[in-house]
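Next up is a structure, given as structure tokens.
All protein chains but one are shown in place.
The first chain written gets the first letter, and so on, giving A and B; residue counts start at 1 in each chain.
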Amino acid sequence: MSFRAPRILPVLAVVFLTVGFGLVFFWTPNDADQGFIQKIFYLHVPIATCALIGFIVAAVQAILHLRSGDPKWDVRAYVSIHISVIFGVAALVTGAIWAKASWGAWWVWDEPTLVSFLIVFLLYCTYYPLRYAIEDRERQARYASVFAVMAGAFVPLNFIAVRLAETLIHPRVFATSEGGLPPKMLFTFLVCFAGMALLWQTLCSFELAAKSSRAKLSRLRRALEGDDVAVAGSRIAPVPTEARG
Amino acid sequence: MRDLRRDYNERAVLRGVTFELDPGRTLVVIGPNGAGKSTLLRILATLLRPSGGEVEVLGAELPARAWAARGRIGYLGHEPLLYRELTVRENLEFNARLHGVDDAERRMSELLDRAGLARRATEPVRNLSAGMLQRAAICRTLLHGPELLLLDEPRTHLDLGATAVVDELLGPAEGRARVIVTHDLEGGLADADSALALRAAGDVAYVGAASVLSPGDARAILEGRL
Partner (left out) sequence: MSPFRAILAKDLRTELRTLESVPAMALFSATTFVLFRFGLDRDSLEGSLAAGVLLATVLFAAILAINRVFVTEREQGGFDAIRLAPVDATSLYLAKVCVLMLYLAAFELIAVPVFAIFFLDTAGGLPALAGVLLLADLGLAAIGALVSSIAVNSRARDLIAPLLLLPLLVPVMIGAAGAAEPLLLADGPSYEGFGKWIAVLALYDVVFCLVGYAVYDFLLED
């Protein structure tokens, strides 16, 4: 298996994001309640949504890995989770900025979406120590996939539970832009969302291509210099291998 | 029992290992430490999956149809696979239920008698000496009447008297194939129909009739000279 670096995808991602943010600043009206700061919505929400969808995508890839036993799906699931965790950091940072600007605090515990996102993020952070704790590569891949399936099922359940918990104690004070976006806002949001999804996919493809060429390089080195050459690379990232047989 | 064929090759631990074993026959596996003898047994026992090559045990391809071979193999490894807090008899009962052995009571009593463990059967396994433990593990291995025995140095920890008892229990029998890993070259080769010698790198030094391989040659393989 080898992954190639994408050509069109990065161009598309850049185009969509540029157009999207152009619309955000020059076309979309300011929010009636929150004013200019609300525009971070077009960055924050797409990032967070992409991260969550990425986790679900990883769960699907993990299922494919378990069913087929093909290590390429493990590599894909690993990369999906990896990029989504990075997106998760970005979502938490942009979320905190938004919270500070509009609610006056960096973190608000009674906002269910924030809290659920944090729990999901913390859960996926344990993916790395889990992989690190299992030395046998094949077993590591299998256990990581089992984890990805469990965590994938966990994401929606967690959102349900946290949302219920918060509405019981606090009625939703911060009625944000929910309940129908104005058409201009919705269009801009969709463009930004598409751009962010394309960026996610682009980053995944580049990461896969990088892994694949690193693995190829170390195979070539071994072929040249013999079996004793130490294999470069981390102990937890799966190594793309050539298809057997 | 159908004919038994196993080809196996893996890059790292074992490579290019190819052999066949017919029902009722015995294969002895020799080789220096770290040559992958125990790995080979664990693969045959369906406990480890092969990373490449074709393996067929009792007519079932591994790893795809491993379930078809499970329960028909008797595996005696380095670990006794017995719970320390349970008595010998409870351990055997547990394994009998896992394997769905029909006349478990009679079978257990018979095996315990023959292994000389009848008097110690109600003691927790943790109280047993190493030799007793090995005998209990042998009872577990034989409990379900396996068609293939995989024995990893079956005589470890046994004194002379016990060795005779164990040899009788684990000896050749009608329709029961055996793969034995051993360091006892003379005894092992005399016992076996065919032999497989592994080098330290995990590749095959010799495979063929046991009678052709002299203990001297076998020793040379173990010492890495051949």
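Following the convention adopted for this analysis, a contact is a pair of C-beta atoms (placed from the backbone, for glycine too) under 8 Å apart; a residue touches a chain by one contact, two chains touch by 3 or more.
These numbers were taken from a predicted model, which means no experiment stands behind them.
**Student:** Just list which of the chains on display the missing one touches.
**Tutor:** Answer for the hidden chain's contacts among shown chains: A, B.
**Student:** Check each of A:Lys39, A:Lys72, A:Arg142 or A:Lys211 against the chain that is not shown and name the one that touches it.
**Tutor:** Per the contact definition at the top, the residue touching the missing chain is A:Arg142.
**Student:** Based on the whole complex, identify which of A:Trp107, A:Phe154 or A:Phe187 touches the chain you can't see.
**Tutor:** The single option touching the absent chain is A:Phe154.
**Student:** Tell me which of A:Ile40, A:Leu64, A:Ile97 or A:Leu130 is the one touching the absent chain.
**Tutor:** Checking the options A:Ile40, A:Leu64, A:Ile97 or A:Leu130, the one contacting the hidden chain is A:Leu130.
**Student:** Name, in rising order, the residues on chain A that touch the hidden chain in the full complex.
**Tutor:** Residues touching the hidden chain, for chain A, are 66, 119-120, 122-123, 126, 129-130, 133-135, 139, 142-143, 145-147, 149-151, 153-154, 157-158, 160-162, 164-165, 168.
**Student:** When the complex is taken as a whole, what residues of chain B touch the one chain not shown?
**Tutor:** Looking at chain B, the ones touching the missing chain are residues 42, 45-49, 63, 67, 70-71, 73, 75, 77, 79-86, 90, 94-95, 97-100, 124, 140, 144.
Methods note: only the chains that are shown with their structure count from here on.
**Student:** Report, in whole Å, the distance between the mean C-alpha point of chain A and the mean C-alpha point of chain B.
**Tutor:** Whole-Å distance between the two chain centres: 49.
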